[in-house]
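Working notes for the structure below.
Left out: one protein chain. Kept in place: all the others.
Naming follows writing order (A and B), and every chain is counted from residue 1.
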Amino acid sequence: MPFIPHTPDDVAEMLAVIGAQRIEDLFDEIPSALKSKALSRVPAALSEMEVGRLMSERAARDGRPLNFMGAGAYEHHIPAPVWAIATRGEFYSAYTPYQAEASQGTLQVIYEYQSMMCALTGMEVSNASLYDGASALAEACLTAVRANRASNSRRVLVPRTVNPTYLQVVQTIAGNQNIRFESVDYDRQSGRTLVDALRRYDGEDLTALVVQQPNFFGVLEEVDELVDWARANNVLLIGVVNPIALGVLKAPGQWGSRVDGKQGADIVCGEGQPLGVPLSSGGPYFGFMTTRMQYVRQMPGRIVGRTLDAVGNPGFTLTLQAREQHIRRAKANSNICTNQGLTVTAATIYMTLLGADGLARVAEASAARTQELVTALTKIPGVRATFSGQRFHEAVLTLDRPVAPLLAALAERGIFGGVDLGQRFPELGNALLVCATETKTDADIAQYARALAELQSVPRAARGAA
Amino acid sequence: MSDIPSELQYTKSHEWVRSLPGNRVEVGITDHAQAALGDLVFVEVPEAGRRLTAGAACAVVESVKAASDIYSPVNGTVVESNAALASSPELVNQAPYAGGWLIRIEIDSGGAAPQLLDAAEYARLLADEAQ
Partner (left out) sequence: MQPHPSQEPLIFELSRPGRGAYAQFPPPPAVSPAIPAHLRRMDAPLWPAVSELQAVRHFTRLSQLNFSIDTHFYPLGSCTMKYNPKACNTYAMLPELIGRHPLAPESHSQGYLACMYELQDMLKDITGMQGVSLTPMAGAQGEFAGVAMIRSYHRARGDLARTEVIVPEAAHGTNPATATMCGCSVKEIPCDANGDVEIDALRAAVGPNTAGIMLTNPSTLGVFERKIGEVARIVHDAGGLLYYDGANLNAILGKVRPGDMGFDVIHMNLHKTFSTPHGGGGPGSGAVGVGERLLPFLPIPIVGRDGDRYRWLSERDLPQSIGRLSGFMGNAGVNLRAYIYMRMLGREGMVRVAEFATLNANYLMKRLLAAGFDAAYPSRRASHEFIITLKRQHRDYQVSAMDVAKRLLDYGFHAPTTYFPLLVPECLLIEPTETEAKEDLDRFCEAMIAILREMIHEPEKLTSAPLTMPVRRLDDVRAAKQLDLAWNPAASA
(Lines give C-alpha, C1' and ligand atoms only; values in the text may rest on other atoms or scores of the structure.)
Protein backbone atom coordinates (compact mmCIF):
# COMPACT_ATOMS: atom_id res chain seq x y z
CA MET A 1 0.00 0.00 0.00
CA PRO A 2 1.81 3.11 -1.13
CA PHE A 3 2.56 5.63 1.62
CA ILE A 4 0.65 3.72 4.31
CA PRO A 5 3.02 2.26 6.94
CA HIS A 6 0.64 -0.05 8.90
CA THR A 7 1.54 -3.72 9.32
CA PRO A 8 -1.19 -6.29 10.10
CA ASP A 9 0.12 -6.36 13.70
CA ASP A 10 -0.25 -2.57 13.94
CA VAL A 11 -3.83 -2.83 12.73
CA ALA A 12 -4.70 -5.57 15.21
CA GLU A 13 -3.23 -3.68 18.17
CA MET A 14 -4.95 -0.44 17.19
CA LEU A 15 -8.35 -2.08 16.71
CA ALA A 16 -7.98 -3.69 20.12
CA VAL A 17 -7.41 -0.31 21.76
CA ILE A 18 -10.37 1.17 19.91
CA GLY A 19 -12.55 -1.82 20.75
CA ALA A 20 -13.57 -2.60 17.18
CA GLN A 21 -13.34 -5.84 15.24
CA ARG A 22 -12.53 -4.54 11.79
CA ILE A 23 -11.62 -1.23 10.21
CA GLU A 24 -14.98 -1.26 8.45
CA ASP A 25 -16.69 -0.96 11.88
CA LEU A 26 -15.23 2.54 12.20
CA PHE A 27 -17.57 3.60 9.41
CA ASP A 28 -20.69 2.27 11.12
CA GLU A 29 -22.16 5.76 11.61
CA ILE A 30 -22.45 6.16 7.87
CA PRO A 31 -25.87 5.07 6.59
CA SER A 32 -25.26 1.89 4.58
CA ALA A 33 -27.34 3.23 1.70
CA LEU A 34 -24.66 5.84 1.14
CA LYS A 35 -21.68 3.51 1.00
CA SER A 36 -20.33 3.61 -2.51
CA LYS A 37 -19.43 0.84 -4.88
CA ALA A 38 -15.93 0.35 -6.22
CA LEU A 39 -14.37 3.17 -8.22
CA SER A 40 -14.74 2.25 -11.87
CA ARG A 41 -12.85 5.03 -13.61
CA VAL A 42 -9.75 5.16 -11.42
CA PRO A 43 -7.15 2.79 -12.90
CA ALA A 44 -5.15 0.28 -10.86
CA ALA A 45 -2.14 1.64 -8.98
CA LEU A 46 1.17 2.27 -10.74
CA SER A 47 4.57 1.98 -9.12
CA GLU A 48 6.71 5.11 -9.09
CA MET A 49 8.75 3.66 -11.94
CA GLU A 50 5.63 3.07 -14.06
CA VAL A 51 4.17 6.50 -13.43
CA GLY A 52 7.58 8.04 -14.25
CA ARG A 53 7.54 6.24 -17.57
CA LEU A 54 4.01 7.38 -18.33
CA MET A 55 4.83 11.01 -17.55
CA SER A 56 8.01 10.91 -19.65
CA GLU A 57 6.05 9.57 -22.62
CA ARG A 58 3.41 12.27 -22.28
CA ALA A 59 6.04 14.99 -21.89
CA ALA A 60 7.92 13.74 -24.96
CA ARG A 61 4.70 13.86 -26.96
CA ASP A 62 4.50 17.63 -26.35
CA GLY A 63 8.21 18.36 -26.76
CA ARG A 64 9.86 21.77 -26.35
CA PRO A 65 9.31 24.03 -29.33
CA LEU A 66 11.08 27.40 -29.43
CA ASN A 67 8.80 29.78 -27.55
CA PHE A 68 8.02 33.34 -28.69
CA MET A 69 4.76 33.66 -26.78
CA GLY A 70 4.08 36.15 -23.98
CA ALA A 71 0.59 37.54 -23.30
CA GLY A 72 0.93 37.41 -19.54
CA ALA A 73 3.32 34.45 -19.05
CA TYR A 74 7.00 34.99 -19.80
CA GLU A 75 9.92 32.63 -20.25
CA HIS A 76 12.95 33.82 -18.29
CA HIS A 77 16.01 31.96 -17.10
CA ILE A 78 15.45 30.53 -13.64
CA PRO A 79 18.68 30.26 -11.62
CA ALA A 80 19.43 26.72 -10.44
CA PRO A 81 19.36 27.55 -6.71
CA VAL A 82 15.77 28.86 -6.87
CA TRP A 83 13.92 25.55 -7.04
CA ALA A 84 16.70 23.53 -5.46
CA ILE A 85 15.95 25.50 -2.29
CA ALA A 86 12.22 26.05 -2.75
CA THR A 87 11.64 22.29 -3.02
CA ARG A 88 13.51 21.55 0.21
CA GLY A 89 11.05 19.63 2.37
CA GLU A 90 11.13 22.32 5.04
CA PHE A 91 9.64 24.82 2.58
CA TYR A 92 7.73 22.42 0.32
CA SER A 93 5.85 20.51 3.00
CA ALA A 94 5.34 23.21 5.63
CA TYR A 95 1.89 24.60 6.27
CA THR A 96 0.64 28.18 6.51
CA PRO A 97 2.65 29.78 9.32
CA TYR A 98 -0.16 29.93 11.92
CA GLN A 99 2.21 28.60 14.65
CA ALA A 100 4.71 31.37 14.20
CA GLU A 101 7.43 29.97 16.47
CA ALA A 102 7.61 26.84 14.29
CA SER A 103 7.54 28.75 11.02
CA GLN A 104 10.16 31.50 11.30
CA GLY A 105 11.72 30.36 8.02
CA THR A 106 8.57 30.87 5.96
CA LEU A 107 7.63 34.04 7.84
CA GLN A 108 11.00 35.70 7.36
CA VAL A 109 10.97 34.78 3.66
CA ILE A 110 7.57 36.44 3.28
CA TYR A 111 8.72 39.54 5.19
CA GLU A 112 11.70 39.83 2.87
CA TYR A 113 9.37 39.30 -0.12
CA GLN A 114 7.04 42.05 1.10
CA SER A 115 10.03 44.38 1.51
CA MET A 116 11.34 43.68 -1.98
CA MET A 117 7.93 44.16 -3.60
CA CYS A 118 7.53 47.53 -1.83
CA ALA A 119 10.96 48.59 -3.06
CA LEU A 120 10.27 47.37 -6.61
CA THR A 121 6.91 49.11 -6.95
CA GLY A 122 7.77 52.18 -4.87
CA MET A 123 4.87 51.59 -2.47
CA GLU A 124 4.61 51.42 1.32
CA VAL A 125 3.09 48.02 2.08
CA SER A 126 2.69 44.63 0.40
CA ASN A 127 0.62 41.56 1.20
CA ALA A 128 1.97 38.00 1.17
CA SER A 129 0.49 37.26 -2.28
CA LEU A 130 -2.76 36.44 -4.05
CA TYR A 131 -3.42 33.64 -6.54
CA ASP A 132 -2.31 35.28 -9.79
CA GLY A 133 -2.22 38.57 -11.67
CA ALA A 134 -5.81 38.32 -12.91
CA SER A 135 -7.39 37.62 -9.52
CA ALA A 136 -5.06 40.20 -7.96
CA LEU A 137 -6.63 42.81 -10.24
CA ALA A 138 -10.08 41.68 -9.12
CA GLU A 139 -9.05 42.06 -5.49
CA ALA A 140 -7.47 45.45 -6.28
CA CYS A 141 -10.77 46.69 -7.72
CA LEU A 142 -12.63 45.49 -4.62
CA THR A 143 -10.01 47.16 -2.43
CA ALA A 144 -10.41 50.41 -4.35
CA VAL A 145 -14.18 50.30 -3.82
CA ARG A 146 -13.63 49.86 -0.07
CA ALA A 147 -10.92 52.50 0.11
CA ASN A 148 -12.31 55.30 -2.07
CA ARG A 149 -14.49 57.16 0.42
CA ALA A 150 -14.98 60.04 -2.02
CA SER A 151 -16.86 57.82 -4.47
CA ASN A 152 -20.20 56.00 -4.27
CA SER A 153 -20.58 54.96 -7.88
CA ARG A 154 -18.60 51.68 -7.82
CA ARG A 155 -17.61 52.39 -11.44
CA VAL A 156 -14.19 51.25 -12.58
CA LEU A 157 -12.62 52.30 -15.89
CA VAL A 158 -10.68 49.54 -17.63
CA PRO A 159 -8.79 50.44 -20.83
CA ARG A 160 -8.86 47.90 -23.66
CA THR A 161 -5.07 47.78 -23.39
CA VAL A 162 -5.43 45.88 -20.12
CA ASN A 163 -5.08 42.10 -20.58
CA PRO A 164 -8.58 41.07 -21.78
CA THR A 165 -8.51 37.81 -19.80
CA TYR A 166 -7.87 39.85 -16.65
CA LEU A 167 -11.04 41.80 -17.32
CA GLN A 168 -12.98 38.55 -17.72
CA VAL A 169 -11.68 37.30 -14.40
CA VAL A 170 -12.42 40.62 -12.71
CA GLN A 171 -15.99 40.45 -13.97
CA THR A 172 -16.42 36.87 -12.73
CA ILE A 173 -15.02 37.61 -9.27
CA ALA A 174 -16.22 41.15 -8.62
CA GLY A 175 -19.32 41.13 -10.82
CA ASN A 176 -21.65 39.93 -8.07
CA GLN A 177 -20.85 42.90 -5.88
CA ASN A 178 -22.55 45.64 -7.85
CA ILE A 179 -19.46 47.01 -9.54
CA ARG A 180 -19.63 48.40 -13.08
CA PHE A 181 -16.66 48.04 -15.38
CA GLU A 182 -16.49 50.51 -18.26
CA SER A 183 -14.22 50.18 -21.26
CA VAL A 184 -11.86 52.86 -22.60
CA ASP A 185 -10.68 52.47 -26.18
CA TYR A 186 -7.07 52.85 -27.30
CA ASP A 187 -5.39 54.89 -30.02
CA ARG A 188 -5.07 52.72 -33.12
CA GLN A 189 -1.86 54.34 -34.22
CA SER A 190 0.23 54.27 -31.05
CA GLY A 191 -1.41 51.35 -29.26
CA ARG A 192 -1.79 53.49 -26.14
CA THR A 193 -4.60 54.77 -23.94
CA LEU A 194 -4.77 58.53 -24.55
CA VAL A 195 -5.69 60.87 -21.73
CA ASP A 196 -8.06 62.57 -24.19
CA ALA A 197 -10.16 59.41 -24.10
CA LEU A 198 -10.69 60.02 -20.38
CA ARG A 199 -11.78 63.65 -20.72
CA ARG A 200 -15.43 62.68 -21.26
CA TYR A 201 -15.39 61.40 -17.66
CA ASP A 202 -14.13 64.70 -16.20
CA GLY A 203 -16.05 65.56 -13.05
CA GLU A 204 -18.01 62.27 -12.93
CA ASP A 205 -18.14 60.03 -9.88
CA LEU A 206 -15.70 57.22 -10.66
CA THR A 207 -14.09 54.88 -8.18
CA ALA A 208 -10.97 53.67 -9.96
CA LEU A 209 -8.98 53.66 -13.20
CA VAL A 210 -6.84 50.67 -14.17
CA VAL A 211 -3.60 51.24 -16.11
CA GLN A 212 -1.41 48.35 -17.29
CA GLN A 213 2.30 49.04 -17.87
CA PRO A 214 3.60 47.77 -20.26
CA ASN A 215 0.14 47.25 -21.69
CA PHE A 216 -1.18 44.04 -23.22
CA PHE A 217 0.24 45.02 -26.63
CA GLY A 218 3.69 45.50 -25.09
CA VAL A 219 3.36 49.26 -25.60
CA LEU A 220 4.40 51.75 -22.91
CA GLU A 221 1.55 53.92 -21.63
CA GLU A 222 2.03 57.60 -20.75
CA VAL A 223 1.48 56.84 -17.09
CA ASP A 224 2.19 60.33 -15.74
CA GLU A 225 -0.69 62.03 -17.50
CA LEU A 226 -3.07 59.18 -16.75
CA VAL A 227 -2.25 59.34 -13.02
CA ASP A 228 -2.53 63.14 -12.99
CA TRP A 229 -5.98 62.90 -14.58
CA ALA A 230 -7.07 60.33 -12.00
CA ARG A 231 -5.85 62.44 -9.08
CA ALA A 232 -7.57 65.55 -10.41
CA ASN A 233 -10.86 63.61 -10.56
CA ASN A 234 -10.64 61.78 -7.19
CA VAL A 235 -10.29 58.48 -8.97
CA LEU A 236 -8.04 55.84 -7.38
CA LEU A 237 -5.34 54.61 -9.73
CA ILE A 238 -4.73 50.87 -9.96
CA GLY A 239 -1.46 50.04 -11.70
CA VAL A 240 -1.01 46.56 -13.22
CA VAL A 241 2.71 46.04 -13.79
CA ASN A 242 5.25 43.51 -15.04
CA PRO A 243 7.85 43.00 -12.29
CA ILE A 244 10.78 42.41 -14.66
CA ALA A 245 9.94 45.57 -16.58
CA LEU A 246 10.25 47.53 -13.34
CA GLY A 247 13.95 46.82 -13.53
CA VAL A 248 14.13 49.68 -16.03
CA LEU A 249 10.71 51.33 -15.93
CA LYS A 250 9.60 53.98 -13.44
CA ALA A 251 8.07 52.52 -10.30
CA PRO A 252 4.29 53.09 -9.97
CA GLY A 253 4.92 54.89 -6.68
CA GLN A 254 6.61 57.62 -8.76
CA TRP A 255 4.02 57.91 -11.54
CA GLY A 256 2.56 61.38 -12.09
CA SER A 257 3.15 64.69 -10.33
CA ARG A 258 3.32 65.17 -6.58
CA VAL A 259 0.09 66.87 -5.50
CA ASP A 260 -0.50 67.81 -1.82
CA GLY A 261 2.29 65.46 -0.82
CA LYS A 262 0.74 62.56 -2.72
CA GLN A 263 2.22 60.86 -5.80
CA GLY A 264 1.94 57.70 -7.78
CA ALA A 265 -0.51 54.85 -8.16
CA ASP A 266 -2.77 54.07 -5.19
CA ILE A 267 -2.87 50.29 -5.55
CA VAL A 268 -0.37 48.24 -7.53
CA CYS A 269 -0.85 44.64 -8.62
CA GLY A 270 0.33 42.21 -11.23
CA GLU A 271 1.57 38.77 -12.16
CA GLY A 272 4.67 37.61 -10.28
CA GLN A 273 5.42 34.65 -12.55
CA PRO A 274 8.37 36.28 -14.36
CA LEU A 275 10.27 36.30 -11.04
CA GLY A 276 11.65 32.77 -11.04
CA VAL A 277 8.42 30.84 -11.60
CA PRO A 278 8.34 28.44 -14.58
CA LEU A 279 5.68 28.63 -17.30
CA SER A 280 4.23 25.25 -16.17
CA SER A 281 1.09 25.42 -18.33
CA GLY A 282 -0.24 28.53 -16.64
CA GLY A 283 0.24 27.91 -12.94
CA PRO A 284 0.92 27.96 -10.10
CA TYR A 285 1.99 31.59 -10.37
CA PHE A 286 1.31 34.34 -7.82
CA GLY A 287 -0.37 37.71 -7.76
CA PHE A 288 1.24 40.60 -5.92
CA MET A 289 -0.42 43.64 -4.40
CA THR A 290 1.18 46.71 -2.86
CA THR A 291 -0.45 49.92 -1.72
CA ARG A 292 -0.26 53.02 0.50
CA MET A 293 -0.02 52.44 4.25
CA GLN A 294 -3.32 54.29 4.71
CA TYR A 295 -5.10 51.43 2.87
CA VAL A 296 -3.41 48.57 4.70
CA ARG A 297 -6.59 47.51 6.49
CA GLN A 298 -8.50 47.39 3.20
CA MET A 299 -6.01 45.02 1.61
CA PRO A 300 -6.95 41.34 1.28
CA GLY A 301 -4.72 38.40 1.98
CA ARG A 302 -2.11 37.55 4.58
CA ILE A 303 0.49 40.01 5.87
CA VAL A 304 3.63 39.21 7.87
CA GLY A 305 4.88 41.63 10.49
CA ARG A 306 8.05 41.83 12.52
CA THR A 307 7.70 41.94 16.29
CA LEU A 308 9.50 40.85 19.46
CA ASP A 309 9.24 37.61 21.39
CA ALA A 310 8.79 37.17 25.13
CA VAL A 311 12.48 37.83 25.86
CA GLY A 312 12.90 40.75 23.48
CA ASN A 313 14.32 38.97 20.41
CA PRO A 314 12.99 39.92 16.97
CA GLY A 315 10.69 37.46 15.23
CA PHE A 316 7.98 37.32 12.56
CA THR A 317 4.28 36.54 12.69
CA LEU A 318 1.09 36.84 10.63
CA THR A 319 -0.61 40.06 11.58
CA LEU A 320 -3.77 42.07 10.91
CA GLN A 321 -5.56 38.72 10.73
CA ALA A 322 -8.74 40.28 12.05
CA ARG A 323 -9.46 41.34 8.44
CA GLU A 324 -9.30 37.77 7.19
CA GLN A 325 -11.92 35.07 6.68
CA HIS A 326 -11.05 32.91 9.67
CA ILE A 327 -11.94 35.74 12.05
CA ARG A 328 -14.15 38.27 10.28
CA ARG A 329 -16.10 35.56 8.38
CA ALA A 330 -18.97 37.19 6.47
CA LYS A 331 -17.40 40.63 6.77
CA ALA A 332 -13.91 39.68 5.69
CA ASN A 333 -12.15 41.74 3.03
CA SER A 334 -11.92 38.60 0.91
CA ASN A 335 -12.50 34.88 1.29
CA ILE A 336 -8.85 34.12 0.45
CA CYS A 337 -7.21 31.55 2.75
CA THR A 338 -4.46 29.54 1.04
CA ASN A 339 -2.35 31.84 -1.13
CA GLN A 340 0.76 30.98 -3.20
CA GLY A 341 3.47 30.45 -0.56
CA LEU A 342 5.83 28.22 -2.52
CA THR A 343 5.99 30.39 -5.64
CA VAL A 344 6.54 33.44 -3.43
CA THR A 345 9.45 31.62 -1.78
CA ALA A 346 10.93 30.92 -5.22
CA ALA A 347 10.44 34.56 -6.26
CA THR A 348 12.17 35.85 -3.14
CA ILE A 349 15.19 33.67 -3.85
CA TYR A 350 15.15 34.82 -7.48
CA MET A 351 15.01 38.51 -6.53
CA THR A 352 17.88 38.02 -4.07
CA LEU A 353 20.05 36.29 -6.66
CA LEU A 354 19.40 38.85 -9.40
CA GLY A 355 19.53 41.93 -7.22
CA ALA A 356 18.64 45.31 -8.67
CA ASP A 357 21.45 45.21 -11.23
CA GLY A 358 20.62 41.72 -12.41
CA LEU A 359 16.95 42.60 -12.78
CA ALA A 360 17.82 45.64 -14.87
CA ARG A 361 20.07 43.46 -17.03
CA VAL A 362 17.29 40.88 -17.62
CA ALA A 363 14.85 43.68 -18.47
CA GLU A 364 17.22 45.37 -20.91
CA ALA A 365 18.24 42.10 -22.53
CA SER A 366 14.59 41.13 -23.01
CA ALA A 367 13.63 44.49 -24.50
CA ALA A 368 16.66 44.36 -26.79
CA ARG A 369 15.84 40.82 -27.97
CA THR A 370 12.27 41.83 -28.79
CA GLN A 371 13.58 44.77 -30.80
CA GLU A 372 15.91 42.45 -32.71
CA LEU A 373 13.04 40.04 -33.33
CA VAL A 374 10.78 42.79 -34.65
CA THR A 375 13.56 44.12 -36.88
CA ALA A 376 14.22 40.65 -38.32
CA LEU A 377 10.56 39.79 -38.87
CA THR A 378 9.48 43.13 -40.33
CA LYS A 379 12.14 42.74 -43.02
CA ILE A 380 9.94 39.96 -44.39
CA PRO A 381 7.39 41.08 -46.98
CA GLY A 382 3.84 41.13 -45.62
CA VAL A 383 4.92 41.70 -42.01
CA ARG A 384 4.85 45.11 -40.33
CA ALA A 385 4.86 46.53 -36.81
CA THR A 386 1.29 47.50 -35.89
CA PHE A 387 1.86 50.29 -33.39
CA SER A 388 4.16 53.30 -33.29
CA GLY A 389 4.31 53.49 -29.49
CA GLN A 390 7.46 52.62 -27.58
CA ARG A 391 7.45 48.93 -26.69
CA PHE A 392 9.05 46.85 -23.96
CA HIS A 393 9.49 43.10 -24.53
CA GLU A 394 6.40 42.34 -26.64
CA ALA A 395 5.16 43.70 -29.95
CA VAL A 396 2.12 43.38 -32.20
CA LEU A 397 2.78 42.59 -35.85
CA THR A 398 0.24 42.97 -38.64
CA LEU A 399 0.41 40.25 -41.29
CA ASP A 400 -0.92 40.24 -44.82
CA ARG A 401 -2.65 36.87 -44.31
CA PRO A 402 -4.51 34.97 -41.54
CA VAL A 403 -2.46 34.30 -38.44
CA ALA A 404 -3.86 30.93 -37.36
CA PRO A 405 -2.60 28.82 -40.32
CA LEU A 406 0.78 30.56 -40.05
CA LEU A 407 1.09 29.68 -36.38
CA ALA A 408 0.11 26.07 -37.10
CA ALA A 409 2.77 25.83 -39.80
CA LEU A 410 5.38 27.37 -37.51
CA ALA A 411 4.45 24.89 -34.76
CA GLU A 412 5.09 22.05 -37.18
CA ARG A 413 8.56 23.54 -37.62
CA GLY A 414 9.14 23.54 -33.87
CA ILE A 415 8.36 27.23 -33.26
CA PHE A 416 5.57 28.76 -31.17
CA GLY A 417 5.47 32.03 -33.08
CA GLY A 418 3.26 34.12 -30.82
CA VAL A 419 -0.36 34.71 -29.83
CA ASP A 420 -3.14 35.37 -32.35
CA LEU A 421 -5.01 38.55 -31.31
CA GLY A 422 -7.73 38.23 -33.94
CA GLN A 423 -10.51 37.05 -31.67
CA ARG A 424 -10.06 39.61 -28.89
CA PHE A 425 -9.18 42.54 -31.14
CA PRO A 426 -10.91 41.96 -34.50
CA GLU A 427 -10.31 45.61 -35.44
CA LEU A 428 -6.60 44.81 -35.74
CA GLY A 429 -7.14 42.33 -38.56
CA ASN A 430 -4.37 39.73 -38.87
CA ALA A 431 -2.52 40.59 -35.66
CA LEU A 432 0.17 38.57 -33.91
CA LEU A 433 1.62 39.31 -30.46
CA VAL A 434 5.28 38.23 -30.33
CA CYS A 435 7.68 38.19 -27.40
CA ALA A 436 11.41 37.59 -27.03
CA THR A 437 13.13 37.51 -23.65
CA GLU A 438 16.76 37.26 -22.61
CA THR A 439 16.48 33.49 -23.22
CA LYS A 440 16.43 33.94 -27.01
CA THR A 441 19.70 33.88 -28.94
CA ASP A 442 20.68 35.31 -32.32
CA ALA A 443 20.31 31.80 -33.73
CA ASP A 444 16.78 31.46 -32.30
CA ILE A 445 15.69 34.72 -33.88
CA ALA A 446 17.30 33.78 -37.17
CA GLN A 447 15.52 30.43 -37.08
CA TYR A 448 12.14 32.12 -36.61
CA ALA A 449 12.85 34.69 -39.34
CA ARG A 450 13.90 31.97 -41.79
CA ALA A 451 10.79 29.89 -41.15
CA LEU A 452 8.47 32.87 -41.43
CA ALA A 453 10.17 34.12 -44.58
CA GLU A 454 9.65 30.70 -46.13
CA LEU A 455 5.97 30.68 -45.25
CA GLN A 456 5.48 34.28 -46.40
CA SER A 457 7.19 33.54 -49.69
CA VAL A 458 4.21 31.43 -50.74
CA PRO A 459 1.99 33.85 -52.71
CA ARG A 460 -1.31 34.50 -50.96
CA ALA A 461 -3.43 33.44 -53.94
CA ALA A 462 -1.78 30.02 -53.96
CA ARG A 463 -2.89 29.46 -50.34
CA GLY A 464 -6.52 29.17 -51.38
CA ALA A 465 -9.24 30.67 -49.21
CA ALA A 466 -7.89 33.39 -46.90
CA MET B 1 -16.89 39.54 37.50
CA SER B 2 -17.16 42.29 34.96
CA ASP B 3 -17.84 45.86 35.93
CA ILE B 4 -21.37 47.16 35.14
CA PRO B 5 -21.86 50.74 36.41
CA SER B 6 -25.42 51.20 37.58
CA GLU B 7 -25.88 54.72 36.22
CA LEU B 8 -25.39 53.64 32.59
CA GLN B 9 -27.67 51.93 30.08
CA TYR B 10 -26.69 48.98 27.86
CA THR B 11 -27.42 47.22 24.58
CA LYS B 12 -27.62 43.50 23.76
CA SER B 13 -24.53 43.94 21.61
CA HIS B 14 -22.45 45.01 24.62
CA GLU B 15 -22.34 48.76 24.13
CA TRP B 16 -22.97 51.17 27.05
CA VAL B 17 -24.80 54.47 26.74
CA ARG B 18 -24.35 57.52 28.99
CA SER B 19 -26.82 60.43 28.80
CA LEU B 20 -25.19 63.80 28.28
CA PRO B 21 -26.77 67.23 28.54
CA GLY B 22 -28.39 68.67 25.40
CA ASN B 23 -30.05 65.53 24.03
CA ARG B 24 -26.71 63.81 23.54
CA VAL B 25 -25.30 60.42 24.48
CA GLU B 26 -21.84 58.98 24.85
CA VAL B 27 -21.24 55.39 23.67
CA GLY B 28 -18.55 52.81 24.34
CA ILE B 29 -18.10 49.05 24.82
CA THR B 30 -18.56 47.31 28.16
CA ASP B 31 -15.94 45.78 30.42
CA HIS B 32 -17.21 42.33 29.39
CA ALA B 33 -16.72 43.18 25.71
CA GLN B 34 -13.20 44.54 26.11
CA ALA B 35 -12.18 41.49 28.12
CA ALA B 36 -13.60 39.14 25.48
CA LEU B 37 -11.79 40.95 22.67
CA GLY B 38 -8.44 41.12 24.37
CA ASP B 39 -5.88 43.85 23.80
CA LEU B 40 -7.25 46.24 21.19
CA VAL B 41 -4.85 47.12 18.40
CA PHE B 42 -7.01 49.42 16.30
CA VAL B 43 -10.24 51.40 16.57
CA GLU B 44 -12.11 52.89 13.64
CA VAL B 45 -14.61 55.59 14.64
CA PRO B 46 -16.92 57.74 12.46
CA GLU B 47 -16.09 61.37 11.71
CA ALA B 48 -18.04 64.29 13.17
CA GLY B 49 -21.16 65.07 11.18
CA ARG B 50 -21.80 61.49 10.10
CA ARG B 51 -25.45 60.42 10.28
CA LEU B 52 -26.10 57.26 12.26
CA THR B 53 -29.03 54.85 12.19
CA ALA B 54 -30.07 52.89 15.26
CA GLY B 55 -28.93 49.29 14.96
CA ALA B 56 -26.54 49.96 12.09
CA ALA B 57 -22.79 49.37 12.37
CA CYS B 58 -20.95 52.67 12.89
CA ALA B 59 -17.49 51.75 14.21
CA VAL B 60 -15.05 48.82 14.41
CA VAL B 61 -12.86 47.68 17.29
CA GLU B 62 -10.07 45.30 16.35
CA SER B 63 -7.99 43.03 18.53
CA VAL B 64 -5.58 40.31 17.51
CA LYS B 65 -8.31 37.70 17.58
CA ALA B 66 -11.39 39.61 16.42
CA ALA B 67 -12.71 42.66 14.64
CA SER B 68 -16.13 43.61 16.01
CA ASP B 69 -18.68 46.06 14.74
CA ILE B 70 -20.12 48.67 17.10
CA TYR B 71 -23.81 49.36 16.54
CA SER B 72 -25.31 52.79 17.06
CA PRO B 73 -27.99 52.66 19.79
CA VAL B 74 -29.79 55.73 18.40
CA ASN B 75 -30.68 57.68 15.29
CA GLY B 76 -28.54 60.79 15.31
CA THR B 77 -25.44 62.68 14.21
CA VAL B 78 -21.89 62.21 15.41
CA VAL B 79 -20.73 65.21 17.43
CA GLU B 80 -17.27 63.93 18.28
CA SER B 81 -15.24 60.73 18.28
CA ASN B 82 -12.45 59.90 20.70
CA ALA B 83 -9.31 61.04 18.87
CA ALA B 84 -6.98 59.58 21.54
CA LEU B 85 -7.86 56.05 20.38
CA ALA B 86 -5.94 56.47 17.13
CA SER B 87 -2.64 56.24 19.00
CA SER B 88 -3.84 54.51 22.17
CA PRO B 89 -6.52 51.90 21.45
CA GLU B 90 -5.63 50.25 24.78
CA LEU B 91 -7.60 53.01 26.55
CA VAL B 92 -10.70 50.97 25.72
CA ASN B 93 -9.27 48.03 27.67
CA GLN B 94 -7.94 50.12 30.54
CA ALA B 95 -10.92 52.44 31.07
CA PRO B 96 -13.88 51.22 29.01
CA TYR B 97 -16.38 53.55 30.72
CA ALA B 98 -14.13 56.62 31.01
CA GLY B 99 -11.09 57.36 28.80
CA GLY B 100 -12.10 54.57 26.40
CA TRP B 101 -15.35 56.19 25.24
CA LEU B 102 -15.90 55.88 21.48
CA ILE B 103 -18.50 58.30 20.12
CA ARG B 104 -20.65 61.22 21.26
CA ILE B 105 -23.94 61.47 19.36
CA GLU B 106 -26.67 64.09 19.15
CA ILE B 107 -29.98 62.21 19.06
CA ASP B 108 -32.53 63.10 16.41
CA SER B 109 -35.38 65.05 18.01
CA GLY B 110 -38.86 63.58 17.99
CA GLY B 111 -37.71 60.01 17.56
CA ALA B 112 -38.86 57.09 19.74
CA ALA B 113 -36.72 56.41 22.82
CA PRO B 114 -34.15 53.72 22.12
CA GLN B 115 -34.70 50.24 23.65
CA LEU B 116 -31.91 49.98 26.17
CA LEU B 117 -31.22 47.70 29.13
CA ASP B 118 -30.49 48.89 32.63
CA ALA B 119 -27.55 47.56 34.63
CA ALA B 120 -29.53 44.73 36.21
CA GLU B 121 -30.94 43.58 32.87
CA TYR B 122 -27.50 43.66 31.29
CA ALA B 123 -26.05 41.64 34.19
CA ARG B 124 -28.78 39.03 33.58
CA LEU B 125 -27.94 38.98 29.87
CA LEU B 126 -24.31 38.22 30.70
CA ALA B 127 -25.32 35.49 33.14
CA ASP B 128 -27.55 33.86 30.49
CA GLU B 129 -24.82 34.01 27.84
CA ALA B 130 -22.39 32.29 30.19
CA GLN B 131 -24.63 29.17 30.29
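A few comments on the model shown:
In this section, a residue touches a chain if its C-beta (ideal position, glycine included) is under 8 Å from a C-beta of that chain, and two chains touch if they have at least 3 such contacts.
The shown structure was predicted, so the numbers you read here are calculated from the model rather than taken from an experiment.
Set against the missing chain, the residues A:150, A:232, A:408 or A:458 yield one that touches it, A:408.
Residue A:359 is the one among A:194, A:208 or A:359 that touches the chain missing from this view.
Interface residues of chain B facing the missing partner chain: 38-39, 41-42, 62-64, 89.
We take it that only the chains that are shown with their structure count from here on.
Centroids built from CA atoms put chain B at 44 Å from chain A.
Residues 297, 321-323, 327-328, 331 of chain A touch chain B in their complex. Remark: chain B residues 41-42, 44, 62-67, 69 touch chain A in the complex.
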